[in-house]
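Missing here: one protein chain of the complex. Every other protein chain is in place.
For clarity, chains are labelled A and B in written order, and residue numbers in each chain start from 1.
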Amino acid sequence: MERENTLLVVESLQTQFFTYGGVVKALDGISFEILNGEIFGLVGESGCGKSVTAASIIGLVQKPGKIISGKVLLEGEDLLQKSDREMNRIRGSRISIISQDPTSALNPLFKIGYQVSEPMIYHQGMKKKQAWKGAAKMLHQMGIPDSSGKARNYPHELSGGMRQRALIAMALSCSPSLLIADEPTTNLDVTIERQILNLVRELQQNFGTSVLWITHDMAVIAEMCDRVAVMYAGNIVELADVRSIFKNPKHPYTVRLLKAIPLSEVSGKELDEIPGAVPRLINPPSGCRFHPRCQEAMTVCKEDKPEGVDLASGHMVACHLYS
Amino acid sequence: MPELLIECRKVTKYFPIKGFLKDVGRVHAVEQVDLIISKYQTYGLVGESGCGKTTLARTIMRLIPTTEGEIYFEGRNIVTLSKDDLRRFRRVTSIVFQDPYTSLDPRMIIADVVGEPLSIHGISYGEERENMVLRLLEMVGLKAEHMYRYPHEFSGGQRQRIAIARALAGNPKFVLLDEATSALDVSVQAKILNLLNHLKRELALTYLFISHNLSVIRHISDVIGVMYMGQIVEQGSREQVFDSPLHPYTQGILSASPKLDPDERFHSEKTVLTGEVPSAINPPEGCRFHPRCYKAIQLCSQKQPELRDMGDGHIVSCHCS
Partner (left out) sequence: MKSPPFIMLSSRYRILKKRLHPLTKEFGLTLYVLRKSLLAMIGASIVFIFIFIAIFGSLISPYDPNEIDISFRFYAPTREHPLGTDKLGRDVFSRILCGARYSIRAGLVVLAIAVPAGIVLGGIAGLLGGWIDEVIMRITDVFLSFPPLILAMAFSAALGPSLFNAMMALSLVWWPLYTRLVRGQALAVRETLYVEAAISKGASRWTLIFRHILPNCLSPILVTFTLDMGWVITAAAALSFLGFGAQPPLSEWGRMVTDGRIYLFQAWWVSMFPGLAIALTVLGFNLLGDGIRDALDPKLRRITEVKWKEKIRF
């Protein structure tokens, strides 16, 4: 359903990897929308396809991966139809991405100021001096003290938290409409993570950027996101606003996942386990990919893949219990 | 009074920074730590990266030597041990590491990975050893067919089970779990935590569980110790530390960690920890936490606070409590 304030529409996106061992069906036709100015969470365990989703949106799917079908509409334009050259223009200026490890995302040979100003020079045609000033300003907005001084530092002279801030500065320097954050706080300590979460929330409000926040940590989702999509084995199994996901989860996987997290209220007791393990996506289970591990599985679950069903107020579940 | 298993007295570990001909400085990794772990207890050691918890763990396991201080295991000082005694110590203690992908020798089959400690300590060999290994694997939820495979054929969760089975070889009394579930998915983590609790009861083990994840620590620990910059700043039971934390750092990290309830995010935070952890090469004078502390008074920059028992076992190291 297209609305006025929809920024990104992903429709039936299918991505596969053609490896030596067979075809890995990483994304099995996922669909979701991100509105203007919202923080959209994509949550799932390892191997569910969250990072592949990010790569597919921004056009960075590497061989042997290939986007088989689907649409990715950014403000109405289909990104999958664009040439490499056009995507280069879009990356960094309209969509930016920050990843898990700030250390490896920064070039150790160049100063921070240079790296932050690079997108401005490339996309906005700024002159070096002007871009450098802009970079210092961005670093200041990221809460880095003495930003003009720090701009002249190299990445290894900065701490982990500051590197992540510098990366965010680089990502936001051209005011993109969408920021993809792929597990940006997973490797950070809790205190630094808190600072980064606060920072992103603040920036998002000030700049109006939409954020696609990808993580496996449900607590961060609860903190940050407006709406959430839960992924399992290449499918979105549930999509709703954040309160509904936590207070009123519908899909059996979401329910079990939430129960498996050690909560502060119920310490020391047995945690709920999900039997079995995440399937290999070379030969995924037939029908609903969660059915081998689902306590409520019915015969139809083995045969047909459940389509997303809209429950009240935008709460989508892909489960035969509800269709 | 529960029996003591491990007692650390003023354990200190400095790492020298090598200059050209002499040392130019020291990393103060662990500073005068007093720690007691009682038998059949899970002691949860929590702290952020660089706080020294891993270094402390390795000194307790005698993998690195201490700079100062003593460590007592079942009443005996293990800092100075003869070769044979050290061997015996190694039989009754084990360690499970964080990374299931590099903690198992990729060139050894599971039967050998788990059975090696049995041979090292002369407990069993040959077929008898294979039988014991099988029993250990069954205890952690694996099967006979897994014995003759290489580690790379297993998932992270299974590998961690193998690591646990290896840790159980030889009937240890004490198991150190160094971020043992930090690299695992939530659903796998749940299984491993349940397994650990179950094994602890079955085999009467004592655990030292290290993690930076507060909810995991809260779930599994009986006693919790909070470390900051090489020192224990607070220690107490689950309720004491999590429900009524006394040290500003503990309050800070509890407040900072994301809550699982979307409604909670709109509550203002009680304490916000600003800045970053200072370098361990030149730690701050006095109380190491004072530059970031909202309660800091002048005394804090001059004198190191002592660990004090506030009654009923809740211990804090702070001038303002």
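By definition in this document, a residue touches a chain if its C-beta (ideal position, glycine included) is under 8 Å from a C-beta of that chain, and two chains touch if they have at least 3 such contacts.
All figures in this text were calculated on a predicted structure; none of them were measured in a lab.
Among B:4, B:79, B:109 or B:307, only B:109 touches the chain that is left out of the view. The hidden chain makes contact, of the residues B:13, B:53, B:91 or B:161, with B:91. The omitted chain makes contact with just one of the residues A:201, A:280 or A:305: A:280.
Seen from chain A, the chain kept out of the figure touches residues 19-22, 280, 282-283. Residues 61, 63, 86-87, 90-91, 93-95, 97, 99, 102-109, 111, 116-117, 120-121, 126-127, 130, 147-150, 152, 163, 166, 169-170 of chain B touch the missing chain (whole complex, contact as defined above).
Basically, only the chains that are shown with their structure count from here on.
Look at where the CA atoms of chain A average out and do the same for chain B: the two points lie 32 Å apart. On chain B, the positions that touch chain A within their shared complex are 48-49, 155, 157, 185-191, 193-194, 197, 212, 214-216, 218-220, 238, 242, 252-253, 256-265, 272-274, 276-277. Chain A makes touch with chain B in their complex at residues 45-46, 159, 161-162, 189-195, 197, 216-220, 222-224, 242-243, 246, 256-257, 260-264, 267-268, 270-274, 277-278.
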